[in-house]
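Yeah, one chain of the complex is gone here, protein chain that is, but the others are all in their spots.
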Amino acid sequence: MAGFDKVVNSYEEALAGLEDNMTVIAGGFGLCGIPENLIKEIKRKGTKGLTIASNNAGVDGAGLGLLLVDKQIKKMIASYVGENALFESQMMSGELEVELTPQGTLAEKMRAGGAGIPAFYTATGYGTPVGEGKEEREFNGRHYILEEALQGDFSIAKAWKADRFGNLMFRKTARNFNPMAITAGKIAVVEVEEIVEVGELDPDEIHLPGIYVNRLIKGSFEKRIEQRTVRSA
Amino acid sequence: MAGFDKVVNSYEEALAGLEDNMTVIAGGFGLCGIPENLIKEIKRKGTKGLTIASNNAGVDGAGLGLLLVDKQIKKMIASYVGENALFESQMMSGELEVELTPQGTLAEKMRAGGAGIPAFYTATGYGTPVGEGKEEREFNGRHYILEEALQGDFSIAKAWKADRFGNLMFRKTARNFNPMAITAGKIAVVEVEEIVEVGELDPDEIHLPGIYVNRLIKGSFEKRIEQRTVRSA
Amino acid sequence: MATNVTTGLTREQIAQRVAQEFQDGYYVNLGIGIPTLAVNYIPSDMQVMLQSENGLLGMGPFPLDEEVDPDLINAGKQTVTMVTGASLFSSADSFAMIRGGHVDLTVLGAFEVDCQGNIASYMIPGKLIKGMGGAMDLVAGADNIIVTMTHASKDGQSKLLSECTLPLTGKGCIKRVLTDLALMDIEDGKFVLRERAPGVSVDEIKALTAGELVIPGDVPEMTFNRP
Partner (left out) sequence: MATNVTTGLTREQIAQRVAQEFQDGYYVNLGIGIPTLAVNYIPSDMQVMLQSENGLLGMGPFPLDEEVDPDLINAGKQTVTMVTGASLFSSADSFAMIRGGHVDLTVLGAFEVDCQGNIASYMIPGKLIKGMGGAMDLVAGADNIIVTMTHASKDGQSKLLSECTLPLTGKGCIKRVLTDLALMDIEDGKFVLRERAPGVSVDEIKALTAGELVIPGDVPEMTFNRP
C-alpha cells in the first residue's frame, strides 16, 4: 500500500488483525447498507467473544445474524433486535449480553467516539431504564443524562462508491450508521460497490473523507430486502 | 409562503423580527462564505446590543466589521479577532465584550445547539484560560472540560445553491461554519447565489436539509479576499 | 371492569383525526402502524414532509414493483420512495434533527400513557425485549407529540394511568393522546378531555380512564370532514 491508496484485494487482508474479544462497530440499518461480505469473513475466520455495536443484529441467516450460529458474539450494543429467533434464544439463555441503546444515542455515541468527544448529555432516556446508573443533570430546566462515546478496535462498514484514497459516497438510506461507524474504529474497513480513480469524485460531494478509512475493498452484494412493500400502479 | 417554499424577496423580510439584544449565530470563516448582505441589512436596520457568535469578526469595513461602526455588537463569541482596528479599540475600551472560544469548540457548540445536545466534554482548553470556571472531568485517564451548547434567536448564513424548499449545497471552503450556524438559530436565514427548482438537487448531495432553513433569499456577493496569495506559472 | 367498547374509532378514523393535526409545511415523523396511515388523509391542498429516522426527509409512498430499491427503506425497514425535494443524511444527522426539535410533529403508539406525561411503549418485562429503536429519541426530542393508542386493553383495563406500570420510554414528554375513544391533552398532571369519538359518552371515557380526567364543560364530538 503506497501513499493514500487504501485498496486491499482480499477479505482476509481486509480483516487481518481482528482477534477474539475485540470490539467491532458496524454500519447498517436492518439489512440496508450492511457490510455483508465483511460479516461473512468474520464468520469464516471464526473470531469469537466479539462485542458488536450496530443498530440491529441482522436476521436469522443474514447480516450479523450469521455470527450467532457459532456464538461469535459475546455482547451486542443495539437499538432494536427483533425478528431474530436465534438472537432471542441466546439472549434468553444468557449466552449473549445485550445493551439496548436508543437509536439516536447510539448514532451520537459513535460520532462522539470518532470526534474526540468522550461524553455528552442527552434528554433521550432520562427517567427510563436507559438512564439508570447514569449521571443526571439539568440544563436550562430540562433533565438530561450523560452518555459516553463508543469506540472500536475495528469498524466494518459499507459505502456505495469510493476512490482509491478511501473518499466515500453513500447511496440513499444505505448511508445510515455507516459514516459514524467508520470514524469510531481504530482500524476502519469499508467495502464498496465501485472503486473509481482518484479525482473522479467531486470534493464537495464526498460524504466521508478518506482519512477515516484504513482498508477499502470492492465487494458484490446481495442486498436482501427485509420488508418488500409495493403499491400497485 | 406556502408549504415548504422558504423564499423571501427582500432582505428586510429576511430579517424581520430581529430585535435589539438578540443573539445571532453567523456562518463564515474570515470573509469566506459570510452572509454579506444579511450583515449589511443588520447595519441598515441599526439593531443594537447584539451578541454574535461567529468564528471571526470581519475586518475594518467588511463582514461583521461593519456592525462595529455604529457599535451594534455588545458581545462577540469568536475564536480569532485579529486584523480589525475598530474591534481592537472597542474591546480595549470595554465597550465590546469578547468571549474567545477555540475554533473546534465553537463549531461543536453550534452543532450541539442544533442537535439537542446541551453540553459535551472536550480536551480542548483543559488547563488553559478557556477551561477556567468550567467543570473538569477525567475519562479513561485524560482530562476534559465541559462546554455548553450555543443557540441563537437568529442565525445568518450563506450557501452556494438552494432549492425553494431550502435544501442547501455549499461550495468549497465557504461551507465552514455555515451548516452548524444554521441549525443553531431559532430563525435561520440563509442567502445563496442561486435558487433552483425543487427536484433539481440530488437528494444524496444536499449538504443541509431544508428543515433547518426558515427564510431563503438570493443575493449577489462581493466575496472580498482577505489574503490574495498566488504562485507564478 | 370489562366494558363493551363497540363505538370507538376505527384505525382509519384515528389516522384521519391525526391528519387534522397536520399543518401546511409541517415536517412530521410518523411511527409504524396507525400513525403511518395518517398519510392517506393529508388534504390535497396541504404539503407535509415525512421524516424517516433512518436518514430520509421526504419519504414517499411504497414503490411500484419495478421501483423497489434495497437502498431505500423507511424506519420500519419497508421499501419506500422519495418525494420531490427529499434529502438524505446519516443516522447521526437524522437524530440531530429529531433531538434538536426541528421536526414539527411526531406521532407514535404506546402501551401506556399517564397523566404526568410519561409514556411506556417499548418493553413488557417477561416478554421478548426487542428494543426501543428511535422511540426514546423521538419522545425526548419533539415538542409536539401525539400518542395514538387504544384507550383500554381488550379486557377493559385502562391504558391511561395515573402512573405507568411498564418501563418508560420517556418521562414527562407527552402532552396529547388520541385513542379510539377520545382526544386528550395532558396538563398539570391531569388528562383534559378535548373531543369524544362519535357516539362515545363522557361517562364511558371516564370509566376507562384510570388517571385523573378533567372534563372542561361540553366536550364536542370529533368531526371527520374528509372521509
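Here the chain labels run A, B and C in written order, and each chain numbers its own residues starting at 1.
Note that contacts are C-beta pairs under 8 Å (C-beta built on N, C-alpha and C of every residue); 3 or more make two chains touch, one makes a residue touch a chain.
From a predicted model like this one, the values you see are computed outputs, not experimental measurements.
One chain is not displayed; in the complete assembly it touches the shown chains A, B. For the chain missing from the display, the contacting residue among B:45, B:134 or B:171 is B:171, taking the whole complex into account. Touch with the hidden chain on the side of chain A covers residues 1-4, 111, 113-117, 163, 165, 167, 183, 198-199, 203-204, 206, 209-212.
Contact residues of chain B toward the unshown chain are 29-33, 55, 78-82, 88, 91, 98, 100, 102-108, 110-111, 122-130, 143, 160, 170-180, 223-233.
Here is the rule we use: only the chains that are shown with their structure count from here on.
Distance from the chain B centre to the chain C centre is 36 Å, each centre being the mean of its Cα atoms. In this assembly, the C-alpha centroid of chain A lies 33 Å from the C-alpha centroid of chain B. Shown for chain B are the residues in touch with two or more other chains, namely 115-117, 203-204. Looking at chain C, one finds that residues 82, 88-89, 95-96, 98-99, 140-141 touch two or more other chains.
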